[in-house]
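This is the structure I want to talk about, given as structure tokens.
One protein chain is absent from this view; the other protein chains keep their places.
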Amino acid sequence: MTNKKNRIITLLTDFGLDDPYVAAMKGVILGINTDVKIIDISHKITSHDIIEASFVLMTSYSYFSPHTIHLVVVDPGVGSQRRAILVQTEKYFFIAPDNGVLSYPLRREKVTIAVEITKSSYFLEDRSSTFHGRDIFAPVAAWLSRGVKAQEFGPAIKDIHHIPFPPVKKLNKNTWRAEVLYVDKFGNVITNIDKGQWQQLQAESQTCSFALQIGGTQITSLADNYLQGKSQKLFALFGSSNFLEISSYCQSAARKLKARRGDTIEITFR
Amino acid sequence: MTNKKNRIITLLTDFGLDDPYVAAMKGVILGINTDVKIIDISHKITSHDIIEASFVLMTSYSYFSPHTIHLVVVDPGVGSQRRAILVQTEKYFFIAPDNGVLSYPLRREKVTIAVEITKSSYFLEDRSSTFHGRDIFAPVAAWLSRGVKAQEFGPAIKDIHHIPFPPVKKLNKNTWRAEVLYVDKFGNVITNIDKGQWQQLQAESQTCSFALQIGGTQITSLADNYLQGKSQKLFALFGSSNFLEISSYCQSAARKLKARRGDTIEITFR
Partner (left out) sequence: MTNKKNRIITLLTDFGLDDPYVAAMKGVILGINTDVKIIDISHKITSHDIIEASFVLMTSYSYFSPHTIHLVVVDPGVGSQRRAILVQTEKYFFIAPDNGVLSYPLRREKVTIAVEITKSSYFLEDRSSTFHGRDIFAPVAAWLSRGVKAQEFGPAIKDIHHIPFPPVKKLNKNTWRAEVLYVDKFGNVITNIDKGQWQQLQAESQTCSFALQIGGTQITSLADNYLQGKSQKLFALFGSSNFLEISSYCQSAARKLKARRGDTIEITFR
């Protein structure tokens, strides 16, 4: 992890795009490291929604080069006792409030070191108690991108706050209960079952044939791509994040199903 | 077309800004070429609206430097048999699904070579069937920006899918039928008549005086700029894309007219 040339800092926040909050963070970062590239992951996370942010990060962080610094500021506890943390894994760096927002990506990463960010000499001098994104997280990310070691920012910690990933539950012999993880802009309803798990359930049930129930609607076809599902009102497919999605060709499956995160789905193989 | 330094890749999609889809594409691009500049044209194209995307690209692509790579992903047929294409013109490169989305800009460009993108060694190794923007288009654009020749990506093709530009039709001696091409954020109603064509209609009719009818409303004044039209409820002017627009000073003409793309406009010179 020595190549500090061409470092990338990604930003994921719930700040929206109307206000100048994201811009202030970028100004701070470029003031410390003019050579870094800043890429927006999203700033339209639902205000204070840690789980949504965790999902969005999980499905995008790994498309960035090794050494990329992923900075997440979804921070309802800003200014309080919640810790600010820096987590280094074998490939990436993550900086965030310690509120669980890193939980989903960290399931897939091997942590090499985690520190609590305490070294205030790396912070902005004038600090507010309401905008640590600008005053603490942004300058820390920028200094990190300049090659400062993770250990320099504070003491090592072991107990990162963790939010469990929602499990797929076995209800009976051939039936499982899954749930909606995320609804995207196209209205695709993304579930918590990934492709590997699906194949395992199929193997266990010794059949490929399935019926999926969500809010009174039954879905029985699995398409390879959206166009292939065109003849069906609703169909399932494995989306780009490798999770089972419920979709509708050129229409919003979520609107048809009135589906929202947390809604339950029952899948029976038969 | 040899200067690969300082290459620019522009992105035009219907992915929206909530989800991390655009960010994943940027991560992939920067992983292949850290020196390229990525500029967003828009990600707020109406889902699957190829015509809207084609108009938006037509009115912006030419403001970029020669050698810029314009990447468009509005792709309702993703994963199906529709081709992915790379079109090189005298000044630019365009990469898109072959669904007609390049039609409007290509009316103004001289194509030097067009290829079907088939060479999978330039794609991501793990490919989904639902997100070619990330898995095929982004890496191809990045490799192109590193200097790989267009011909390397697949076989030459001649039959690019084409969507005709809506014509202005002559109804009788002095009357023409035009239509609404686009409504912008300010509510300007942009038509398919450009300045040259307007001058030609004027010359043919031997008068500058006109009446424009749209949805029961008549407009008879042509302003030079928005402020000049201030005293009129609605007025026409030639906008920044060189098309005739119907506007209202500091208000939305589209809302007043309930105008939408495809609405017809009758113009009589008299």
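Order of writing sets the labels: A and B. Residues in every chain begin at 1.
Assume contacts are C-beta pairs under 8 Å (C-beta built on N, C-alpha and C of every residue); 3 or more make two chains touch, one makes a residue touch a chain.
Computed from a predicted model, the values in this text were never measured in an experiment.
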_Chain not shown: contacting residue from A:L12, A:I41, A:V56 or A:V78_ = A:V78
_Among B:I113, B:V148, B:I163 or B:L237, which one touches the chain that has been omitted from the display?_
B:L237
*asked:* Need a quick check: the contact residues on subunit B for the chain that isn't drawn.
replied: 6, 8, 10, 12, 17, 37, 39-44, 56-57, 59-60, 63-65, 68, 184-186, 224-228, 237-240, 242, 249-250
*Tell me where the left-out chain touches subunit A, residue by residue.*
15-21, 23-28, 30-31, 34-35, 47-48, 76-80, 128-131, 134-135
